[in-house]
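Shown here: the complex without one of its protein chains, the others still in place.
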Amino acid sequence: MRRVAYVLSAAGQGFWRNPVMSLASTFTVTLMLLLFAFFLTTDRGLQAAVGVLESKVEIALFIDDNAKVSEVLALKARIEADPAVSRVDYVTKEQALKRLQDIADRRKDFVLANIDGNPLPASLEVKLSDARQAKRFGDELRAEVGGGVIADVIDNPQVVDQLLTITRVLSVGGVAILAMMLFVALFVIVNTIRIAVHARRDEIEIMQLVGASDAFVRWPFILEGMLVGTLGAVVALSIVFAAAGPVTGAMLDFLVTLPISLGPEFAFQLAASVLGVALLVGAGGATLSVRAHLAK
Amino acid sequence: MRRVAYVLSAAGQGFWRNPVMSLASTFTVTLMLLLFAFFLTTDRGLQAAVGVLESKVEIALFIDDNAKVSEVLALKARIEADPAVSRVDYVTKEQALKRLQDIADRRKDFVLANIDGNPLPASLEVKLSDARQAKRFGDELRAEVGGGVIADVIDNPQVVDQLLTITRVLSVGGVAILAMMLFVALFVIVNTIRIAVHARRDEIEIMQLVGASDAFVRWPFILEGMLVGTLGAVVALSIVFAAAGPVTGAMLDFLVTLPISLGPEFAFQLAASVLGVALLVGAGGATLSVRAHLAK
Amino acid sequence: MIALDDVSKRYPNGTFALRDVDLRIDSGDFIFLVGASGAGKSTLIRLLIREELATTGRVVVDGEDVGRMPRSRVHRLRRKVGVVFQDFKLLPRKTVAENVAFALIVTGHEGRLVREETERALSLVGLTARRDHFPSQLSGGEQQRTAIARALVNRPRILIADEPTGNLDPVTSWEIIKLLTRINDLGTTLVMATHNAEIVNALRRRVVHLDHGMVVRDEREGLYAA
Partner (left out) sequence: MIALDDVSKRYPNGTFALRDVDLRIDSGDFIFLVGASGAGKSTLIRLLIREELATTGRVVVDGEDVGRMPRSRVHRLRRKVGVVFQDFKLLPRKTVAENVAFALIVTGHEGRLVREETERALSLVGLTARRDHFPSQLSGGEQQRTAIARALVNRPRILIADEPTGNLDPVTSWEIIKLLTRINDLGTTLVMATHNAEIVNALRRRVVHLDHGMVVRDEREGLYAA
């Protein structure tokens, strides 16, 4: 017990009796954690945006006029069972004609001549949950064209392709940036603590000369590193949560067509990961640097 | 002359006789500069992508069948004079019909009945250089509908709206991130150098006690800071330029629909800004921290 | 208790600080280490607590071969040996009392005992009034006395003092020497490197004289100079 009390008070002393160094380290840690939180949040936001965009990917299956209702329903059930599919809608011949007329009414470049009967086929409109499966899915069904049920398969047009390219870049890029940021943040924090410990190598040496074991020397430094990490995390999270409200508001105004918002569950995850990273890196950085001095 | 030689050699000594500290600082500076270069490049890339995407924004004006050729040409000239417009194409009635037939051939959901004559109007297709002007521009022309020349104004559909939202977010966000990164990078570098100088406050004090003027104490530290900055910049730029080839290749593979590449001019700008930032911050950080110790 | 067998020490930069030193110090001995500046006194002391390793030869302290000892046992050796360092080696961010208490805390002592023993050691060297000063707030002699208090606070079996009176006035010096003599009388082995001829000549204890790293004289009841 007393031992623990000693280690804690020694860590506190180390921090407070060297305020310039400790506060500079804490500030650096805060900034790196802010960056980390920022990218974690952006990455989540991007993933959500990618989800929204990808859910718009659609494939249309035209149904042979001679297909039986039971065949169509079986096809629908089969498609619905595919894990890449999020939703299937049946569009009757009448609905299709109505749509065409609506389009023609809105766009002057299509003029419908008098139509005898209904030349349009019925269709199944498939929304995919995973846009990257679109090609595989379309190809599979296209193989069935002419089999008596599916008359044709139409993929979404090229604009969606562009959307997908962008979202894919964003999401892969987001993960890459996140990984890079994580590495940079960790490294900078470790480096900062290493410099701070290095500046106190004389102290470490004296402690050893007076008979302190390695563990005895190491623990106060490790705790001090964790203290720096924790303080940094607390400051960073305070800033993040204070800024969250206004920023989300501004984003929602801005992103009317892509309404994304991250819930309280994410806030908790964010706080936990920032704190976890801070503690781990604070303790790890201090351990590494003290060890380097102890080994000698 | 000798004075300069002394300052230079003292700066070099300060760096090399304290290698752990100097290398840790240099490494931190390198990482922050890498981040800075990365965001500068990303920001440029995003701006280019936004340009590409925005150039796709189009507005179609349908021409009244009774309009005179001179009126149409006057309208075209007027539109071309608008600074938001990048290009105007005249599409004749025949070209429009041909297009409709092409679409009908590709899409089974449009069936063209026998057409008597050509019901399609001629049109002007306007490409905007500044997509944010699309609404203003469209509204202005829409006010002229029914005036004998313009039969109707059609904006691009909602998919382009989404594209625009994304690109706008990316470009505003890019600038915001760039500013934030710059701040963080500068601050971390200043902090690192401050810690390194703080660790040597005893040296500064001794120099002063032996009769060194403030300037005499300050200059070697400032130069040492610049040395750290320069080394960091050189390492960071080496990494950036070594990685540039492969990364650009991968990006081009990936971004087939958005071919963006940054030229040698940008490489020069990048190198200049990274080096400039490094020198400024190295010198500034050292000056600030030495001054803090001198003032006492 | 302490034995050096044919010990030489060459520092990495090439300086020979000790050459073929043979020395045997029995439990309870009181020995003065004398010699000109740079003769190797501090180096010899560093070898005893493995602050440095001998280049050749064997250093034995309390039955253990100091050079062959695994790193993980070094701190135990150092706890048995109280050292007053020539440059004091005080922890700059701990107060006088904390510096002294530190030597007790590292050995696992706690609470009241630490406080009591610390106060006892501080009053022995006359520093009770300075207990809450930081080293930078002490005079040279006060720093030296803090180092002395730390070295003896945990009643080590071996006490080594490297020039412990260099910053003390004669009166205080004599008080410290009387204190060390008393501690030696109670059985503690004492090694003291010093330039203080007056003290050496007055006490007439064993004198080991180093010159350029070699033992040139080893006398019972010796004088500072031959």
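When the chains are written out, they are named A, B and C in that same order, and each has its own residue count from 1.
By definition in this document, contacts are C-beta pairs under 8 Å (C-beta built on N, C-alpha and C of every residue); 3 or more make two chains touch, one makes a residue touch a chain.
Small disclaimer: the values here were computed from a predicted structure and weren't measured.
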| item | value |
| --- | --- |
| Visible chains that the absent chain touches, using the contact criterion stated earlier | B, C |
| Residue in contact with the excluded chain [from C:G141, C:P156 or C:G222] | C:G141 |
| Residue among C:D6, C:D26, C:D65 or C:D169 touching the omitted chain | C:D169 |
| Selected residue (touches chain absent from view) among C:E119, C:E198 or C:E219 | C:E198 |
| Residues from subunit C at the interface with the omitted partner, ascending | 11, 13, 15, 34-39, 41-43, 86-87, 133, 137, 139-142, 144-145, 162-163, 166-173, 195, 197-198, 224 |
| Residues of subunit B in contact with the chain not shown | 2-3, 6, 13-14, 17-18, 202-203, 206-214, 216 |
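Criterion: only the chains that are shown with their structure count from here on.
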| item | value |
| --- | --- |
| Identity of the most central chain, Cα criterion | A |
| Centre-to-centre distance between subunit C and subunit B (centres being mean Cα positions), rounded to whole Å | 66 |
| Distance between chain centroids, defined by C-alpha means - subunit A, subunit B (Å) | 23 |
